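A selection of the complex's chains, in situ.
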Amino acid sequence: MKKEKSFSFIEFYEKFGIIFILVIEFIIFSLASANFLTIDNLFLVGRQVSFTGIAAVGMTMVLLMGEIDISVGSILAFTGCLSAELVVRYHMPLAVVFVIIIGVSAVFGLVSGTLTTVFKIPSLICTLAMQIIIKGFTYLMTGGSSISGLTDSYKFLGQGFILGIIPFPLIIMVIAFICGYIVLNKTYIGRRIYAVGGNKEAARLSGIKTNKYVISTFVMSAVTAGIAGILMMARLGTGQPSIGSDFAMDVLTATVLGGVILQGGKGFVMNVMIGSFIIGILSNGLVMCGVLEYWQWIIKGVVFLFAVAMSNLNLISKKG
Amino acid sequence: AGCSMDSTVQKDDKKEEKTKKEDLSEINIGASVMSLQHEFMANLVVGYKEFKEQTGVNIIITDGGNMEPDKQVTNVENYISQNVDGILCQCISVETMKDTLKHAMDKDIPVGIYPYDTTVGATTYFGYNEYEWGEKLGETASAWIKDKLDGKAKILSVTTSLEESAVERCKGWTEKINDTCGEDNLTWNTVEATSASDAIDSVESALQANPDTDVVLVYNDELGIGAYEAIKQSGLDTTNMFLGSCDGTDTVLDYVESDSVYRCTVGNDKFVSEIGFYWVENMVKIVLGMEYDDPFPIETTAITVDNVKEYRSREPKYELSPEIAEYVKE
Amino acid sequence: MDKESMLGIENLTKSYSGTIVLNRVSMEIKKGEIHALIGENGAGKSTLCKMIAGAVEPTEGTIVIRGTAYNRLTPKKAKEEGVTMVYQEFNLISEMTVYENLFVGKEIRKGIFTDKNKMMEMSRNIFREMGVDIDCTEKIKDISVAYCQLVEIAKALLEDSRLLILDEPTAPLTTKEIELLFRVLGKLKDRGISMIYISHRLEEIFQICDRITVLRDGNYIASLDTKGTTKEELIRLMIGRELSQEFPKRLLEAECDGTKTVLKVEGLTNGKLKNVSFELKQGEILGIAGLVGAGRTETARAIFGADTITEGEIYIKGKKVKVKSPLQAIRHGIGLIPEDRKRQGVMLWQSVSDNISLVVIQELAGRLLVNNKKEKALLDKEINMLNIKLQSVKQPVESLSGGNQQKVVLAKWLATKCDILIFDEPTRGIDVGAKKEIYDFLFRLKKEGKSVILISSEMSEILNLSDRILVMYEGRMTGELGYKDATQELVLRKASGM
């Protein structure tokens, strides 16, 4: 088979087209607001997106499997409150709290994953149900009120800066994406995730335990949401049961903007980070420019549509 | 001919059944709150439960999910169908609830509602309204502006158009401050948020755009917590800054007490859980044909660093009124 | 019985929701032999092999692999025992590259990291060994069916297998690749690897197999040595009756009206095609031959409006027309039986009836509502005519055997009033009996005055059925032959661009 291996703009575009959207946002907002393009503000956005970003790493894996996880918002709230509870009420050290939270989130992921694979409950419905169940537990635990009294060392997780300027959660997000990149693109585990997501039957017949991999991605998604939960609680300085109702949709939007397709098997995790930033900068920029809330909604919707359509340009020209 | 606005299946024997209640545990009260996701409502429910504990009255609590009026309609309809003896409803939207509540009253179910909107024709009302709360916050803020900011201020309102109560409160403080300080001396900005994490994002961004903001007014404590963290983390000089909100929940009282930038939260003379307790007691009185309060009396107070100690000095008290207490003993 | 046993099957039974598809089959495969498994469509060949490979769980029975008995196997377990299978339906991941597909589930690793370079190198080696020119970094979705099949085979060869099962590996391949494949299989056999070989092309069986087992309707019929049997005997065992001559007798020239041009294509050009021109006469069967990737499918799709054309004209019955979508093609009386049945031919989950009546459904409906009587009449007619084996018309197509699925696609198009029919590999994966039915059918169409374009990779089909043969090579027409002048050699030479 002959192949002309020249630089292909289409291919480059398909892979990195999403960056253009980010650049356009930058240009527009820099022109529109004097305070937008400051180091301070950019790091601020960095912190704001890091929670969605961290959870988006796990969500990417779930979407690569052709599944979906709607429960991350509830997990965020639950782990946030639980960690506050553990810190404030039981004075547990940070490391222990971390281990417990990761354990608990992993159990949530395990349940969702098992229900999806073994009981064949479509993941959309399964995680939707998990979402309201976990919400129920959150409120049973907190009685609906927020939990305050965190010490500064805990708050550092959400509010602190490294080198005096880089927000701590942003660093965690970048680490999460790098780990996600290595796992998905460099290890055999990643190859198998793509394989199972691309064609489950083929993967099964190649001797891959598909269920194990699907469940693992749900665990990953829950764990990343759990970590986001701890950081979010630290950032708010309180455990808040009511957060997270739009979280799943934000994470999902970031992931899909990043080019991960819902059918599974296709997507590149580093673009998801860019997707998160597109959303974060848009929210920040619109507030900076003082756009009316109602118009903010409309603009956001239009930008999402535009962004996804742009990154699909090569598809659009195809027939059928 | 077969069309009507009322279901014709009526149980006529229902009324007799209702007049006589031998045992408090036979009484069913439906209590629909706006959304259990708000701390204020969660505390209200604490009061309901306390009352249930003490008297054995059965209280069925529901909420409007994400503040959805149609869910609340469904819940109240279910109460009616369940034949409860009284309905307490904290309306997300009073306009929306009107028809359904009328159905309840048509069936002789006494109804107690928030807000204070007499066009509903309810049996009893909550004695405060959102507008007044907003005004109270505005009053405190105005005093601060005059005192510390030479009567000039840049104000950031944090509210949401998704909730009627938020809109009312925001209207309350805006009008009050404009009246007291004069519109010309003020610059207003608004951001929207529906959760604490939302609030922190929007306030952070707004402060980046307007670092010279002096006053931040938030429609409830939950978002106030987000705004508080945003201000604290912005590194701005807060000596003359004013952050205030409504609800009077514990977490915020802590902040107010610690003499932070959180200067004020508007609350009631009673704790929220107490309100819940006495509010449901009031309804039980109606059911039992006793004398009751209308409107249910609540004083609005602004809690600041000056009076927070005093405000918090007492423990919540859940004391049944004598006539009910007697019933319980029997 | 001189050689050691590689695999023994004892009383293997499989039923799907009450329907027995394989009934107490016992057989044996010896070490180092190539064992053919033949039978009509739906006889249970694939099912039997899938059970051996652990992909399907048997209802009853035992599988003995080199002395170890199993009641249930998993794909992993079977692999560990050295059983490798090339499935009839592809199991490739279309978003992944060729080399990644080769190593799914057995990635070469350094620690937890994959060793990309090593995998690519090994892929290249295996394809070189097979004599296939393929770019390993190409994604599966970008290569044609034939290459997919070659990738599947390469995937199996990479395994350290002791028993290799090939389920109709040659179906999408042309003569050239089949020869290459057989050479590779010969080498494997020399290494002592046993093989089960399924094919509907009996010549192949005689070419490479040592022994043959025949299945019919889920039952074991016989095992024979290749040397002591004949094609006729095999056919009789398979279908339970004699089959007269494989190809129908050509019609006398006078019987068909081969003068009127119904379709004329001029200078068809797009990404894959270069200046393709030809004419199709009424009542003619026009064969198109070529090697894999020659662009035959592309030509068909371009005429049918499924792909865009950048240049070129299409004339139907002398009138210049624009065909921009399949719908327009159908309105002009063109029908296409696509080569990839699973992706382009059928709705697997939907019933046989829904599939067959799909194209004409609007005519079956008075205004809106589907006329059940009319539909039933149509279904009965088509199913009888093509002899589709099924339990009920409400059965999902998924549960039919491959051959019968193909017949469903044929039925769908025969139900239309199209008088120009393009058959792209219509007999791929179809058993001898059904093949003959389809051949007869092509001649019936011809007699009815319909025109047929027949794309096939089976040389004998092209030579025996076509009135004229076009040969393609790399997107171009390289020759046109009357059936009288055409020989296998000539066609092959033109197909190789010589």
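Should a chain be cited, it is by its letter among A, B and C, assigned in written order, with residues numbered from 1 in that chain.
The rule is short, and it goes like this: a contact is a pair of C-beta atoms (placed from the backbone, for glycine too) under 8 Å apart; a residue touches a chain by one contact, two chains touch by 3 or more.
All values derive from a computational prediction rather than experimental measurement.
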Full complex composition, in terms of the labels displayed?
-> A x2, B x1, C x1
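Here is the rule we use: only the chains that are shown with their structure count from here on.
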Shared touching chains for subunit B and subunit C?
-> A
Comparison of A-B and A-C by number of C-beta pairs in contact, larger one = A-B
Chain closest to the middle [Cα centroid of all protein chains] | A
Taking each chain's centre as the mean of its C-alpha atoms, give the chain farthest from subunit C.
-> B
If you average the Cα atoms of subunit A and of subunit B to get two centres, how far apart are those centres in Å?
-> 34
Using CA atom averages as chain centres, what separation in Å is found between subunit A and subunit C?
-> 44
Shared-interface residues of subunit A (touching two or more other chains) are none
Give the residues of subunit C that touch two or more other chains, as numbers and ranges in rising order.
-> none
Mind listing the subunit A positions that touch subunit C in their complex?
-> 1, 3, 186-192, 194-195, 198-199, 201-209, 265-266, 319-320
In their shared complex, at which residues does subunit B touch subunit A?
-> 36-39, 41-43, 45-46, 66, 161, 189-192, 194-198, 200-202, 204-206, 208-209, 211, 222, 225-226, 228-229, 233, 249-251, 254
Which residues of subunit C touch subunit A in their complex?
-> 53, 55, 74-76, 79, 85, 87, 90-96, 100, 103-107, 109, 112-114, 133-135, 138, 143, 147, 293, 306-308
